[in-house]
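Here it is, the structure in full.
One chain of protein is taken out of this complex; the other chains stay put.
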Amino acid sequence: MTLVAPFTEITDVSGSSSADSRFVRRLLRRPQAVACLVYLAVLAVVAIASPILLPDVAAERAGDLADSLQGPSSQHWLGTDSLGRDVLQRLLVGSQDTLIGVGVALVVVMLLGIPLGLLAGYVGGRLDRTLCWIADLVLSLPAMVLVIVVLSVFSQNLVAAMVTMGVLTAPALFRVVRAATLPVREQLYIAAAVVAGLSPSYIVRRHVLPRIVGPIIVQLSLLAAGALLLQTGLAFLSLIAGPPAPSWGGMVADGVGVMFQQGWLIWPPGIAIALTVLALGLLGDAVRDVSTEGWSPKRSPSRSTKQREKKKGADAPAISVDDDVLLGIRNLTVSFASSGGNVRAAERVSFEVGPGETVGVVGESGCGKTTTALAILGMLGHGGHVEDGEAHFAGQDLLTLSERDIQEVRGSEIAYISQEPMVSLDPAFRIGWQLEEAVRANTPLRGADAKRRVQELLEQVQLPDPTRAARMYPHELSGGMAQRVVIARALAGEPRLLIADEPTTALDVTMQVEILELLRSLQRDHGMAILLVTHDLGVVADICDRVVVMYAGEVVETASVADLFARPGHPYTQALLASNPHNQHAAGMLPTIPGSVPELGAMPPGCRFLPRCTQSTPACELGTIPLLQIGERHESRCVHAREVRST
Amino acid sequence: MKTMNSDEQVLAVRELTVEYPQGRGRDPLRAVDKVTFDIAQGETLGLVGESGSGKSTIGRAILGLVSPTAGSIEFGGQDITRAGNRERRALSQDLQVIFQDPYSSLNPSRTIGTTLAESLRLHPELSKGQVRDRAAEVLGRVGLPRTAIDRFPSNFSGGQRQRIAIARALMVEPRLVICDEPVSALDLSVQAQVLNLLSELQREFNLGYLFVAHDLDVVRHLSHRIIVLFGGQVMEEGPAEAVYSKPLHPYTKALLDAAPVPDPVLQAARRTRREQLPIVSGAGQPAGCPFATRCPHALPVCHSERPTMEVTPAGTSVACHRWRDLNSVPTLELPDRKISHAR
Partner (left out) sequence: MVSMVIRRVFTAVPLLLLVSSLSFVLLSLTPGDAARQILGTRGTPEQYEALRQQLGLDQPVYEQFWHWLSRAVTGDFGTSIINGTSVAGEIWARLPVTLSLISGAILVSVVVGVAGGVFSAVKDGWLARAIDALVLVVWALPVFWVGSMLVVVFAIKLEWLPAVGYVPLSESPTAWARSLALPVFALSLGSVAAVVKQTREAMLDVLGSDYIRMAAANGIPPRSLIFRHALKNAAIPVVTVVGLQTIGLFGGAVLIENLFAVPGLGSLLVTSALSNDIPAVQAVAVVFTLVVIIVNFAVDIAYGLLNPKLRSS
């Protein structure tokens, strides 16, 4: 490889600014943000222009006294004050002092808050602790009181007052900048930049600052609103902008003075202040929405999940509710709302779990395995809904149950444990309390009986010192211990089915062995069925009786564990087994599956594995492939399943 | 695949110790404890261990992201233990990194082109066009189209992002790349692609790799030599095949036995064998071997005395008081772990 390559193609310069322009464009797409920006821009123009165009207003001591305290009229659009001066003119000219005050405070806040916040967040350590201590100190001062102290010395001095305000509120921006810098600092691209030998100032300017502009603007808009309220408050108290100078706060004070004679006068300045504060606040909200939507995974704001309409597909044969099926999934289709319309995360998923059986659902990320598990429990959450299908459990279709009825099933009939034990427990409550709550929610046991049951559960999951563990908080547990506690909670209602979603993925292998061992023994002792969601074929081989292989939202193969590993009936399963590093010789290239999993919403027609399959024929492109029976309780979604199986 | 093109030593780590402060009144946590190893040009050294073994910390210490408490790190004969910003900058031409998490390792608000160009900031003599061409060339080499240059990380899947991260490391012509769990965040079907790419690139550019991972199955594929770490200390080290097939340290065995194999019959046999061992899971940091509290074969001496590294007939080194009697060395041949089905 040569370092300097010949010019082969001339293309336009890569745009590093396009991220920022995308931000601005997204902001301008919001009417709320545009309205606020327009209002603030007009206000700025007024503040600059009106004192020039109306030079006499600022020093006007009195207008036409005979014409005082008038309501709005064609001559005086907003009426006149107690000295007969035009209210509109005073409102326009008065905006200058207000905006100067806000501007001064903001400049001071930014000069102090941004550099110190970046410094504390990026450098960390002792410097960070010291700066935080000072910030907390300053923030716990009553700002308005200190500003008045300053004004008692520097009478009527707007700039002195607003500089003081800026210094006293800068820690609020400092804290936001620091808090926003900390997570960015931990990003690996910062580490990569450090390794590349880039200077700290370059890294802060190019990598950190652009990522935290959003929170800075949000905080600045809030601080601007606060400064405006302070400035008008001080003018209201005539601590600044004494007569005859027009000011919004002073005009409210004038209005209060003549409230009994003319109630109108407090409205115009009040509305001007409120509108400006509102514009700043709404702008801040819009900026925050835009800056979080850009980087974080999409979360729709819908507050509740929609109750799915009961739908009976005629094509779906009602499954026989016999004794050897505990959970029967038929034709389950789940979709999620996304920016580009609905995408199906799981389609026509069908499988069964027998009583006391362990069934593994195996597949790669995004194949729909977790979606399927959550749909069974009615826990799809934001934007997800079941389009079609049935989930029969103990004689009822779980998917048609009301929220109240499915709650009865959760915990006492079907329990759920997830990949991350550390975030599965409420950090604010002791382990014992949380387990007791689960016992009370899922069994009739109360009081001492419930406590005894908690003790029993902790013993069942083989925690070394159950009494001590009950008194601990989640943060005091290791990952393995936390997963045992989570399992104990799942067992509280003696469920007939445990859905375990990647229960060992976050744990070390030696810990994984212990948790799998625990699950095995619990199943032996309680006859509980387990639906184990995993990406690891080794875990499947270790603990499962039967396997459901999923790919791109579909079930591609179901088989007993022995069958699946000995005679896989789908090219995807075959390829997955072949590319497992464990099955390889030390030397030589690993067999790979070319390409990558198709994205949701962009599924190829025909077989979804077709673009990556080495055994495909034109028949594979023809329409949706059904699940084919290829052996005893062995199904495959491949038109060539029988040939594949025999290879 | 694994051919060493030269014996020229690139990296020399001597008795590296890294401690993390734990707050007032508490002893610092010793994440890495007197670890010594070398890496030659074109060689892959695998560092294996579980969380808390110190494997990632070693990589970060070499990269200057954490500062060592004691010991030394030499790169190309030059001491870089406490290299400053300027030395690091020069060093970045020879020493690069690929991180585990392809989502966090690329700045989402910068285009791929900008990210790649950053590695060449030390070459102001290159024009913008040259930098761009170089980026396109490297992207092509890792299997991505040149149009990727103007796109953002969010347009790419995990596997593709990891290819971009590899491309960033290759923008300069490094001699050593620290690979910190480069495939553990990837799906199984993509893992093999990335592992193959890494070994192709090694042959092509005579790269040295420090391959940090928790999965021995993955590590042995790419590595010429393997170091097994526990509690910040080296438990066992040696040629990859020897460590993998004839482990002598109880921890290496435990690690290999714990990883479930995708074969129900074999896995059942392994489980039965494991169940015969007593389960030991104690806590605390013993004064002797760090594995002593969890070792089924621990003797009192294991808790009190740190074992020394001893060279074994298999060509490996092992730090265990009982490696001889546990493995009946030298009188008996070790049982072969390579069970037929995989071959």
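Each chain carries a letter (A and B) given by its place in the written order, and its residues are counted from 1.
Note that in this section a residue touches a chain if its C-beta (ideal position, glycine included) is under 8 Å from a C-beta of that chain, and two chains touch if they have at least 3 such contacts.
These numbers were taken from a predicted model, which means no experiment stands behind them.
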Exercise. Looking at the whole complex, which visible chains does the left-out chain touch?
Worked result: A
Seminar exercise, completed: Touching the hidden chain, out of A:E186, A:D426, A:D449 or A:E599, is A:D426
Exercise. Pick from A:A274, A:A566, A:M589 or A:A619: which residue touches the chain that isn't shown?
Worked result: A:A274
For this session: Among A:F236, A:F336, A:Y551 or A:Y572, single out the residue that touches the unshown chain.
Result: A:F236
Problem set entry | Full-complex contact with the absent chain, from A:Q407, A:T505, A:Q523 or A:S560 | A:Q407
Exercise. Of the listed residues A:L78, A:V104, A:A143 or A:V386, which contacts the missing chain in the full complex?
Worked result: A:A143
Problem set entry | Footprint left on chain A by the chain that the document does not show | 133, 136-137, 139-146, 148-155, 225, 229-230, 232-233, 236-239, 249, 252-253, 255-256, 259-260, 263, 266, 269-270, 273-275, 277-278, 281-282, 299, 303-304, 377, 379, 381, 407-408, 410-412, 415-418, 420, 423-430, 434, 437-438, 441-442, 473, 475-476, 486, 489-490, 492-493
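Please note the rule applied: only the chains that are shown with their structure count from here on.
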Exercise. Can you name the residues of chain A that touch chain B in the complex?
Worked result: 1, 3-16, 18-20, 187-189, 191-200, 207, 210-211, 295, 364-365, 464, 508-510, 512-514, 516, 535-542, 561-562, 565, 575-577, 579-594, 596-597, 612
Problem set entry | Parts of chain B lying in touch with chain A, wherever the complex brings them together | 1-2, 50-51, 60, 63-65, 85-86, 88-92, 95-97, 99-101, 104-111, 113-115, 117-119, 121-122, 126, 128-130, 132-134, 136-138, 141, 146, 149-150, 152, 157-160, 165, 168, 170, 173, 187-193, 195-196, 199, 204-205, 214-215, 217-218, 220-221, 240-241, 244, 254-255, 257-264, 266-267, 271, 274, 279, 281, 294, 342-343
